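Reading through the structure tokens given below for one structure.
Here the complex is missing a single protein chain, while all its other protein chains stay put.
After this line comes chain A, so read on.
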Amino acid sequence: MDWQGQKLSEQLMQIMLLAFAVGAFATGYVIGSFQMMMLIYAGGVVLTTLITVPNWPFYNRHQLNWLDPSEAEKHPKPQVQQHISSSSKKKSSKK
């Protein structure tokens, strides 16, 4: 999943779970059936799992553009001078 897809998945997950929780409670309370509340909520959780967890194609619409390798070679990474010192153990290896 790309970044936009992950954000979409998280939003969908939270909204769907909350909606099913509220809906299940309201329905159960009005009917007077605890079992109905549990069934509706369980169904809602399963539905949410099916929609938000697998890597569906609509989560991959905003592709990440990685830099092309040939382009990367034209701009080499700057090398940091390694300080060889017997007393200092700190390696300044910032790449």
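Keep in mind that, in the parts below, contacts are C-beta pairs under 8 Å (C-beta built on N, C-alpha and C of every residue); 3 or more make two chains touch, one makes a residue touch a chain; residues count from 1.
Methods note: contacts and distances are computed from a predicted model.
> Refer to UniProt and select, among "Signal peptidase complex subunit 3", "Prolyl-tRNA synthetase associated domain-containing protein 1", "DNA replication complex GINS protein SLD5" or "Trans-2,3-enoyl-CoA reductase-like", the name of the complex member that is left out.
Record says "Signal peptidase complex subunit 3".
> Need a quick check: the contact residues on chain A for the chain that isn't drawn.
Interface residues of chain A facing the absent chain: 1, 6-7, 9-10, 13-14, 17-18, 21, 24-25, 28-29, 31-34, 37, 41, 45, 48-49, 52-55.
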